[in-house]
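Right, I'll just put the structure down here and ask away after.
Note that one protein chain of the assembly has been removed; the remaining protein chains are unaltered in position.
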Amino acid sequence: MNIKNIKSAFPIFKQKINGKPLIYLDSANSSQKPQTVIDKISHFYSTEFSNVGRSVHTLAVKATNRFESTRDKVKNYLNAKHREEIIFTKGATESINLVASSFGEKFINQGDEILTTELEHHSNYVPWHFVRQKKGAIIKFAPVNEKGDVEIDEIKKLITNKTKIIAITHISNVTGAIMPLRKIIDLAKEKKIPVLIDGTQGAPHLKLDMQDLDCDFYAISCHKMYGPNGLGILYAKKKWLDQLQPYQGGGGMISEVLKEDVTFASSPTKFEAGTMQTAEVVAFSEAIKFLESLGMENIQNHENEVLSYGIEKLKRNNSVNIIGDPKERGSVICFTMKGIHPHDIATILDDDGVAIRAGHHCCQILHDKLGMPATARASIGVYNSKEDIDVLCSAIDNCKKVFKI
Amino acid sequence: MNIKNIKSAFPIFKQKINGKPLIYLDSANSSQKPQTVIDKISHFYSTEFSNVGRSVHTLAVKATNRFESTRDKVKNYLNAKHREEIIFTKGATESINLVASSFGEKFINQGDEILTTELEHHSNYVPWHFVRQKKGAIIKFAPVNEKGDVEIDEIKKLITNKTKIIAITHISNVTGAIMPLRKIIDLAKEKKIPVLIDGTQGAPHLKLDMQDLDCDFYAISCHKMYGPNGLGILYAKKKWLDQLQPYQGGGGMISEVLKEDVTFASSPTKFEAGTMQTAEVVAFSEAIKFLESLGMENIQNHENEVLSYGIEKLKRNNSVNIIGDPKERGSVICFTMKGIHPHDIATILDDDGVAIRAGHHCCQILHDKLGMPATARASIGVYNSKEDIDVLCSAIDNCKKVFKI
Amino acid sequence: MDLKELYQEIILDHAKNPRNHGKCNGFNHDAKAHNPLCGDKVHIYLNLGKDKNIKDLSFEGEGCAISLASASILTDTLKGKDLSFTKKLTDDFLNMIKTKSKITLNSLSEDQITTISSLSGVQEFPMRIKCATMAWHTLQSAINKKNI
Partner (left out) sequence: MDLKELYQEIILDHAKNPRNHGKCNGFNHDAKAHNPLCGDKVHIYLNLGKDKNIKDLSFEGEGCAISLASASILTDTLKGKDLSFTKKLTDDFLNMIKTKSKITLNSLSEDQITTISSLSGVQEFPMRIKCATMAWHTLQSAINKKNI
């Protein structure tokens, strides 16, 4: 497969939007799905579907094998050390809620501190807010600077002997800043503080290596990495698996159930209560195949090329104000236009077939700091090209025409 | 569509299992999916996919409309009074965990009582066990009698002024007993105790009417009612929606997010944190269409016919011991055979293409009471026929041959 | 879908130069609302007389052209009107947004009708309907909620 014509692998691009070709620049929200992923879902439901792990008949065996071999695939893809470190969830949001709930319940007490940043998505704040409410803990926010970065020194300054966990994003879904994870994790290890990475925006764009990165938790949304909806992953380092209580109770996650007490299975089963998203997991193996067949380095190079082209071109447009100028940027360009609200931009762009997102992108704290209730966001996926950026730019010019500016 | 040849609507039945036609008798575990549901998933991903509720571009509008109109469809299907009473979850397990967590946090304290039964699936016990652990509450189990029923009097006896909730299944997934819900809910209302129904086995087989039933919570797994994997529903009566705290925190469920505090949206958004299972929800509308086009009464009549035929025929087989003889039975036949363990039965049946389940079916408390670590279970879906039962019975005879009994 | 229908001259004018912006004098009712998905905010202030006439009416807010224009047009049209008329026009307006029905209240001038009707283009942009209706819903809350 060649990245240059990879659009053809995605059936959505056969659609016309308002009579124009779809220019999809909303992948940070959710990515489109390659035909192989879609076909896998159909094929699995049509020929092999069954609940996993619970029955011994032929279909159940096939489904269980496919399900568990996807776990192996994910383990290899993330270069995790152990397969039981891979836990399937509903999405990154659930992954983070799981950790906040189970880790928070056991290790966070009155007056303890949770260290996060002003950049975080609500999914990496609200779960910790719940812990704050329940436990009387404190949340500290490392400030974002005017470039849209969070400096390691700001994080260092906020660490105290009360800091129980550092919860931080891999890539900001607004400023696009790639966080200095290596430094943060080194610092945290020195102080023996566990680190949770919200990898929602990292996983679709960067090569990941859990053993090398050496964080404690890494949260992923499969639907943003060309996989099916309704599926996420929590990578949790082995040392935590026995220490954390299960998050949800139900079928499959138990060892022994008596009227007086319940004991639990070991990970990953322990954290996967109830019937799982079998078809979604099975189909996700095709998303990984897709990424691997292109090669993460190639994807990254390609996306960076499109990204830089976009940044350059938008910079030259005087009506456009790009949010942030981080040291390293990943796949996201947020911008505003004087006199045109982001929602109006999004609506007008849509008329030209260009799909972007407008709003606070679930980062209200950051937008409050920016003093902007909303921004417009163009985010880049593997299928985007420089031509897409050209269409974006002329659609942006059209905004001015519509608004007679 | 005619129920008699409804198998043709399900592509899985084109498969041969060990060279024989698939006789799928594991629907209580998970049901197979009609072609229309499978096609809807593909079609949606191929032509309309986008994240819902967050962007204003054309695809997002289409996806959001389909998503929310499925909520309306579910509301009508369940005859709920308000659309915000319909909350999408990952499955019945998550639905029950949500209630146990949010209701338990607020309304259950030290020494308070949760009333349930010995029949419950682990999904309707382990979440309450968590509440017991956290709050120092007490779980009381209404006993199951030798017929596999739980008598209303047993429930009445256990109600005290400490009873904070009654959590009970609609249909036992082992004895098949249909619980006397009307009486239980009347009794509970008299005492002002809220009632949660684990409707996982009820929803696929019985016509539901939330306004008539008048329970407080009803939990559903969509994958057992011919819908996609990874999707469930929680019906929660309006009076609870504002009282209950959200279960998970993340994008979409907030009203205002500040560093000091977070306020939440109203239901259903409040309970639907993070990116939802858009494609699954959209495709579930086809499952409802499927059920409605056949008509729940017709489905019930058909299934009852097959069920009675099965019970009669198995009763005549001296080597088979049917578990339970409830007043009203829904779609499930558990059985054992002298000298042949249920797992061996399941393996031997599979050789004849017959898919059943063996084990404790996530009901260990009940199996402990029965004095049986495992049973074999044949469960009936809309696509099963009397001929399927005939194949089951001859496969059962084959077990004796293999075991030389 | 027609962008020109949505972003009519009148709307752009009201969006760029919103009328009655700020807190009006002597307001005795107010209410605010916001759309958490997009960040639009509106705060309606009104000075409601004992005779049920709206003596003064204004708004504060931030948001897209549609939401600003809608709030601006609302205040401009309803200042000086009584509550029963306000109720009628609100119903008519919400109906128009939903079904593209026409505004016909005969105590409005042709000009006023044209102005209000300029917002009907939103009907073809389902994700933007909230932008157009938020101010009108908020006005109702403000009327119902006495400011003490």
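Letters A, B and C mark the chains in the order given here, with residues in each chain numbered from 1 onward.
The rule we apply is simple: a contact is a pair of C-beta atoms (placed from the backbone, for glycine too) under 8 Å apart; a residue touches a chain by one contact, two chains touch by 3 or more.
For clarity, every value in this text was computed on a predicted model and none was experimentally measured.
Engineer: Among the chains present, which touch the one that was left out?
Structural biologist: A, B
Engineer: Have a look at A:60, A:99 or A:159 and name the one touching the chain we're not showing.
Structural biologist: A:60
Engineer: Among A:256, A:292 or A:397, which residue is in touch with the absent chain?
Structural biologist: Per the contact definition at the top, the residue touching the missing chain is A:256.
Engineer: Have a look at B:5, B:18 or B:293 and name the one touching the chain we're not showing.
Structural biologist: Going through B:5, B:18 or B:293 one by one, B:18 is the residue touching the chain not shown.
Engineer: Could you please point out the chain B residues that touch the chain left off the display?
Structural biologist: Considering the whole complex, chain B reaches the absent chain at 18, 339-344, 347-348, 351, 358-360, 364, 367, 373-374, 402-404.
Engineer: Tell me, which residues in chain A touch the chain that this view leaves out?
Structural biologist: 53-56, 60-61, 64-65, 252, 254-256, 265
Convention: only the chains that are shown with their structure count from here on.
Engineer: Sort out for me whether A-C or B-C is joined by the greater number of C-beta contact pairs.
Structural biologist: Higher C-beta contact count between the two pairs: A-C.
Engineer: Which chain's mean C-alpha position is nearest the mean C-alpha position of the whole protein set?
Structural biologist: Central chain: A.
Engineer: What whole-Å value do you get for the distance between chain A and chain B if each is reduced to the mean of its CA atoms?
Structural biologist: 31
Engineer: Where the CA atoms of chain B average out and where those of chain C average out, how many Å apart are those spots?
Structural biologist: 47
Engineer: Report the inter-centroid distance (CA atoms only) between chain A and chain C in whole Å.
Structural biologist: Chain centroid spacing, chain A to chain C, equals 39 Å.
Engineer: Can you list the residues of chain C that touch 2 or more other chains?
Structural biologist: 37-38, 125, 127-128
Engineer: Could you list the positions in chain B whose residues touch two or more of the other chains?
Structural biologist: As it turns out, chain B has residues touching two or more other chains at 54-56, 60, 252, 254, 256.
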